[in-house]
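Worksheet for the structure shown next.
Missing here is one protein chain; the remaining ones are kept as they sit in the complex.
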Amino acid sequence: MLIAIILTFLIHVFLGLPLFLALLSSAVVGFFFIDPAMIPRMMPQQFYGGINAFSLMAIPLFILAGNLMNAAGMTDQLMRLARLLVGHLRGGIGHVNVLSSVFFAGVNGSAVADTSALGPLLVPAMRKEGYDKAFAAGLTAASSLVGPIIPPSIFMILYASLTNVSVGSLFLAGVIPGFVIAAAFMAMNGWYAWRHQLPRNGRAPTLKELSAAVVQAVPALVAPVIIVLGIVMGLVTPTESGGLIALYVVICGVLQRRLRLRDVWASLTETVRLTSAIFLIMAASATISWQLSYAQVPAQLTTLFTPFLDSPLLILLLLSLIIFTVGMFMEEVSALMLLTPILVPVALAAGIDPVQLGVIVTLNITIALITPPMGACLHVAAAVSKLEITALFRSIWPFVLVALGVLGLLIVFPPLTLWLPGLFA
Amino acid sequence: MHTLRECLLRYSRAVTITVAALLLLGNLAVILYGVFMRYLAGGAPIWMDELSRFLIISTVMLAAGAVWVEGIHMRVALIERLLPAPAGRLLAFYQWVLTVVLAFAAAWICWRYAQSVAMFRTMGLGISRSIPVMAMPIGFALLGWQALLYGPRFLPLQEEDI
Partner (left out) sequence: ATTVNLSYNGAPDPQKNAVHVFAQTLKELVEEKTQGELKITLYPNSMLGDEEARMEQTMAAANLNIASFSGISPLAPEIFVSAIPFMFSGFEPARHFFDGGEYWKALSEAFRERTGVEMLAVVEEGGFLAFTNSKKAIRTPDDFKGLRFRAMDPSQVALYESFGATGTPIPWTEVYMALRTGVADGQMNPPMYIILGSLYEVQKYLTLANIQYSDQFLVGNAAFLDSLSEPVRAAFHEAVREANQKARTENERDVESRIQYLADKGMEVIHLTDEERAAFRTKAQPSYMNWLHAQGIDRKWIDMALKDAGLEPVKE
């Protein structure tokens, strides 16, 4: 059954069918192995159930908030601040790329949004400073990985809704790993700049310039603070914080006269399109997840892993390997939807902390966004930098290795993820 | 004939996206209302989370067809750029037929399903479960309808696919 489902899915993806329809086709095939009489009830029920959860409502709201921030010019303000802070260093523009992603990550929950918002501005700027195009595109794609790790995060919301882990704890647990990844990519960029002896530009900012830029960027910087404080202190649920941010950005944008009604409407319709695309995949995956549960695949897998349950480290490495491999060939939301219910019980049986596991799984799936051949961020980065995709496939591997290194750190040192949530609990 | 079809398609797209965007706006309003009620009146209405879910599901389903026509649904459009024209036409035809068949079959099944859950009353709003579930048959029917209008040709490519 599993093989038939996977084959149907792969064939239809290959034939260019939208993923949610490919998933639905394979769900139909799956039911022919279980009991075709179940189709009329179980397909609609699980399709509907897959998107009928309150925690998922945060996703459209965070997408909306991100769209509104772009429309209101807040993204530009954040980039200007980043430029002032690190632009004068050797390889400054590369550092700006990473730091902008960190700032942007504080409101934005998706890596693809990061690449497509910042890439068109930063790749040409990096070219001008003497960067190789393939490296520039690679750094842009790779640095956007912090988007789903630093809160808020669409992947984490999905993971939490599937596993009943607190979204607040997961968000907190992502903060330090997010900065570690950013630091790792900055180090890579620094090394590249030093090796190619890229010139330094400008000088360190004066206190006056710095404070001016900070003041200007305050409205944009306050947004992530609202999210993190609100969720961490339990004042609002993640869903509500998404709504509040959207409201906040609209108010700021209107007060600063950067946001017109037409922009708000355009942000709304854009959000509708992306939400529909993401949620339909989730809904269709849910029908297949149900079949796997029904066939007791997770339980069988746990039995398969039983000999290794004594070694959480080994289990985590195995899980990471599976997610990494599947992620190379599968779209990330559906991979997360399908793998989480199967793999998480195994890891929990090995005594791994659910929150640490959540961050590891999230980062693992996020890395899939920059692995060839299916990584969505790669495709966006190649498109916005007008680069042959195969060139990017070659230049991305060092970044993937660095990201995997950070993943290894998270596996080996639980405090990296668990210390911050523990502080608040 | 051709122009009528194009016209109908553009009209359906505009209407469904507009309605879906209004539903999303409604969802935002419901969630903000819930937050403010909790801090001002001490308690948020119990139906808030349910209404918000129903609104989003309706948004998702209503927009499905328009999003399909615009080629925004995630997919891998690798092979259709490599195939020679005749084989390509065959592939486009297969994509189209499968989409139309799946969509109308799903609409029919979901419609029957929506009838079958009529006796469940929802927790928060106390309405029949059929009402929110109807978003599915409507959405799939719209997808089928718009796919039918669009005809057997390749979907537009997103810049990500370039």
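So that you can tell them apart, the chains are marked A and B in the order they are listed, and the count of residues begins at 1 in each.
The working rule: contacts are C-beta pairs under 8 Å (C-beta built on N, C-alpha and C of every residue); 3 or more make two chains touch, one makes a residue touch a chain.
All values reported here derive from a predicted model rather than from experimental measurement.
**Q** Touching the absent chain in the whole complex: find that residue among A:S166, A:N189, A:S267 or A:T362.
**A** A:S166
**Q** Which residue from A:S26, A:N97, A:T237 or A:T271 sits in contact with the chain not drawn here?
**A** Counting the whole complex, the residue in contact with the absent chain is A:T237.
**Q** Of the residues B:V19, B:L32, B:L91 or B:V117, which one touches the chain left out of the display?
**A** Missing-chain contact among the listed residues: B:V117.
**Q** Could you pull out which residues of chain A are in touch with the chain that's been left out?
**A** Counting over the whole complex, chain A touches the hidden chain at residues 38, 41-42, 45-46, 49, 54-55, 160, 164-169, 232-235, 237, 290, 293-294, 296, 298, 425.
**Q** List every residue of chain B that touches the chain not included in the displayed model.
**A** 38, 41-44, 46, 48-49, 116-117, 119-124, 126, 129
Everything that follows uses one rule, which is that only the chains that are shown with their structure count from here on.
**Q** Measuring centre to centre with CA averages, how many angstrom lie between chain A and chain B?
**A** 24
**Q** Under the stated contact criterion, what part of chain B meets chain A in this complex?
**A** 17-18, 20-21, 24-25, 27-28, 31-32, 34-35, 49, 52-53, 56-57, 59-61, 63-64, 66-68, 70, 72-80, 91, 94-95, 98-99, 102, 106, 109-110, 112-114, 116, 133, 136, 154-155, 159-162
**Q** Across the complex, what residues on chain A touch chain B?
**A** Residues 12-22, 24-25, 39-41, 43-45, 47-48, 51-54, 56-57, 60-61, 64, 236, 239-240, 242-244, 246-247, 265, 268-269, 271-277, 279-281, 283, 331, 374, 376, 379-380, 382-384 of chain A touch chain B in their complex.
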